[in-house]
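Here the complex is missing one protein chain, while the rest keep their positions.
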Amino acid sequence: MKQYGFYIDSSKCTGCKTCQLSCKDNKDLDIGVNFRRVYEYAGGDWLKEGEIYRQSVYSYYLSIACNHCDQPACTKVCPSGAMHKRDDGFVVVDEKVCIGCKYCSMACPYGAPQYNEEKGHMIKCDGCYERVAQGMQPVCVGSCPLRALEFGPIAELRDKYGTNADVAPLPSSLTTKPNIVIKQNRNARPTDDQSGHLANPKEV
Amino acid sequence: MKINLKSLLNPQIDRRGFLKSSALFTGVATVTAGLTLPFKTTKVQAAAQAKPENKEKVVWSACTVNCGSRCPLKMHVENGEIKWVDTDNSGSDNYGEHQVRACLRGRSMRRRVYNPDRLKYPMKRIGKRGEGKFKRITWDEAFTDIAASITSIKKDYGNEAIYLNYGTGTLGGTVTKSWPPGGSLLARLMNLNGGYLNHYGDYSSAQIAEGLSHTYGGWANNNSPSDLENSKLIVQFGNNPAETRMSGGGVIHHFMEGKAKSNARLIVVDPRYTDTAGGREDQWIPIRPGTDTAFIAAMAHVMITENLVDQAFLDKYCVGYDEKTLPESAPAKSDYKSYILGLGEDTVEKTPEWASKITGIPADIIIKAAREIGSTKPCAVIQGWGIQRTANGEIASRAVAMLSLLTGNVGINGGGSGAREGGSSIPFVRFPTLQNPVEASIPMFLWTDAIVRGPEMTAVKDGIRGKDKLDVPIKFIWNYAGNCIINQHSDINRTHDILQDESACEMIVVIDNHMTSSAKYADIVLPDLTTSEQSDFCMDASAGNMPYFIFASQVIKPQFEAKSIYDICTGLADKLGVKDAFTEGRDQEGWLRHLYQQTRAQDPSLPEFEAMRKQGIYKRLVKDHFVAYQDFRNDPKANPLSTPSGKIEIYSEKLAELAETWVLAKDEVIHPLPVYAPNFEGWEDSKQGNYPLQLTGFHYKSRTHSTYGNVSLLQDAAPQEMWINPMDAQGRGINNGDLIRIFNDRGELHIAAKVTPRILPGVVALGEGAWYAPDGQKIDHGGCINVLTTQRPSPLAKGNPQHTNLVDVQLVNKV
Partner (left out) sequence: MAWHEWPLMMFTVLAQTSVGSFLVLGGILLSGQLSLNEETRLHKAMFFLWALMGLGFMASTAHLGSPLRAVNALNQLGSSWLSNEIFFGSLFFAAGGFYWLLSILNKGSVQARKGLLAAAMLMGIVFMYAMIKVYLIDTVPTWNNMFTPLGFILTMLLSGLLFAQLLLAGAQSKLTGLYKILPIAGAAAAVISLVVTVLQMIDLSSINSAVTAASGIIDNMQQLQLIRGALMLAALALWFKPLITKNKPTTLLLVPAFVLIFVSEFIARGIFYGLHMTIGM
């Protein structure tokens, strides 16, 4: 079975959100619907000494869409089978079958499946599988001004960049086996980190 | 004041939704009955007129806003409607011959073109200025009214009363170019009609343009960011290309790739932990806004006392570092070294301890940074324009350059001048705008003063150029592709009051795409085409060593009754009797061909016109990185600078002269040296009075200034919020996301708080450019920083100190 995946270079990502907006433009998504989301993770302390300050502040961004997991939490709970893993490895929702029960979004630890009020069912990143079948890149990947995203067969990406898929605020990759490779930012914190916080909850 | 009662009562107009109360800050044009937005719908109004083509075609267009980058857009069009927006994804993407990828804003262009705020018809104001009440008029009525106004004002006051206001919404175009004012088609139109009152300087870089010109002569250049591949250390002062020059073919790309190649260390000096930093920095030095000069003076102290300065460079290339190179006119001990060591007038030694109290930076960090900068070569010192957009921005910009001078990094690869990044460009013949018969020019920031007290404004008091004083106040304002009538000019409430007097400035004509807050203050509004609806050559990007230009073709038909600036000016030229002189017999396409033919005559290697239209973007790979002042460095005698001395002037005789002759307030400083002087309304003032927090603006990714500010998807992706440190938030009971009020004596706005450690305590920050949305009580709910900024200009450039503000913050509502 084929399996594609994303390489996410968090050391380059500036959180500009071009990936998110180019996706939204291409898929005609409205406010609040984000197939790709950019998480800002930040932390650190300040210390006042008279008129001066010392600090240990850090932040970094992580652009996450659907990770098209090997063991998707979403397909496991889906009662209709609408949420399914295709032969090319993409996890896609069949919008003609989905009943909109939202269990997939409850289960997915990455926020990938999203409920669309208007349509009455779930929608999500489909990896641009139609573009990929034509030899093109997913829209988000080709849009990145920083070249912080790459796309390809996951085996090739892992050969090139290693196998890390763990960094805060992501969950441990052992649970769903996401098909992503993450190059960590210098500020990266581990998956179970408690020192930082999600700094842009409204935006994701 | 005349009110057109008939129109007010005309129910037909009412039905069309042109009358909207200004109390609704959603704006006049949001209820536009005839407009169907092509989102989430299959029916599209524009398609009704177009012949069904069914087949998708791809047309090159561009984003021409004022971010400092320039991006090609590939519009996917179906049945005359833009379906989605792609960017340059053709060819190789190897750095150096890379794709020029648009940022999130360019990718959202479709929602600017099909925005509910689009201006559809020419309109005439029927309410008070700012109320947003208009009636629809014909183009002929608009042209007739404007021409009559020009003629009468010319007769009563002369052409000096007609002002071209600052506007950079389409500065990346050629025909559509909105800035500099003298390069716009309106300048050509007015120059055929006796001229106009010009301005100098700009809201982006007024203080650095003036300040650093005294150091380097003219516009101060710096190495291209691609040259960072030769650097060992990069020092960014208030420079944040990740949020300001975001294009994938712009500064941020060069910065990232250049730095990756050299693996240079990075120091970021900024009150905010910026997205440019974000883990790419080796050290973030948070600093109080307006105190950079003190920080630099203290580093100079370390370098001088620890013998880290490049004495040979300073002796050979600079004026006034020490007494050796002081000009004759200068008093004893008026050199920079004496100033630093406390031997000068003020007798204060600029030690790290002295600076740490002012800047908030621990002395040990100042010492460490000074040693690192002083001993790592080549070192690239780069400043953004945030530092200079302050009350003493002229001095601050010169101070940053001191680091490059003390360390002798000017004119070498991997080094630089301490100015903003430079780059290569492709020469292109611009639209000829003819000679302006009016010689007077005002600082762009003082146009509101020129309405109120024009004839009182003089050269030595207000920086009037071209003559000693203005003779007449501004009576007529052209405002094309700009939002500086209200949104982007300081102290909105003052401007509002000034503009309420319709006998002062008699006519404001706004030409734009959308119902901006500036358009709401217009007497006549003219709907302009977006770049997607016309063809143009687009350029002027800071693009390192890979310059390019774009041929943007017409993608879709003009929406509604909108006209191009070329056709608007042609229509007016006709009314003013200068049509033939204006057009020279060409239409817009004719001019594009003409200008390109002339450009190709200079440079035959460029592709032919039709080929260019097809390929959309032309890139040139420049092998060598741009190195500012390289010739001067190699041979200063043969290649002198354009400063009075021909050298780099640390001590400027010209500034010494201005300091003597100009009329300044007590707390305003013009100085021959880059000395530390507290800003008016700076940190020192924050310790007394009612406003304990320093407020600084920043460029926010959801907008370029105010352009794209009405695109709901971008507002959603990057919501407007004010940054505040947990230390400051806690005492005020503010949690992340709470609604807060920011206020000072000038105004008040309500917006959500972003409580984040990423900002220095005592400082709050608000992205500039959000659309002003006042309620009936003059409280802004859009988060527009300019209800809080001052119209008091900086001392030398008379520029906008929009990052120098004192405010307080209070909780309004918990989330």
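Per-chain numbering from 1; labels A and B assigned in written order.
We adopt the following convention: contacts are C-beta pairs under 8 Å (C-beta built on N, C-alpha and C of every residue); 3 or more make two chains touch, one makes a residue touch a chain.
These numbers come from a predicted model, not from an experiment.
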item	value
Interface partners of the hidden chain - shown chains only, full complex considered	A
Residue of A:82, A:128, A:144 or A:157 touching the missing chain in the full complex	A:82
Touching the absent chain when the full complex is considered, from A:39, A:53 or A:90	A:39
Contacting the left-out chain in the complete assembly, out of A:36, A:68, A:85 or A:121	A:121
Subunit A residues that touch the omitted chain in the full complex	37, 39, 41, 64, 73, 76-82, 97-103, 106-111, 115-117, 119-122, 168-172, 175-176, 189, 191-194, 196-198, 201, 204
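Here is the rule we use: only the chains that are shown with their structure count from here on.
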item	value
Complex contacts: residues of subunit A adjacent to subunit B	10-18, 20-22, 24-26, 28, 30-32, 34, 42-46, 48-55, 57-61, 118, 139, 142-147, 185-188, 199, 201-203
Contact set on subunit B toward subunit A in their complex	39-40, 84-87, 89, 93, 101-105, 107-108, 110-111, 242-243, 246-248, 250, 252-253, 256, 273, 275-276, 278-280, 284, 286, 356-357, 360-363, 701, 712-714, 716-719, 725-727, 736-737, 754, 756-758, 760-761
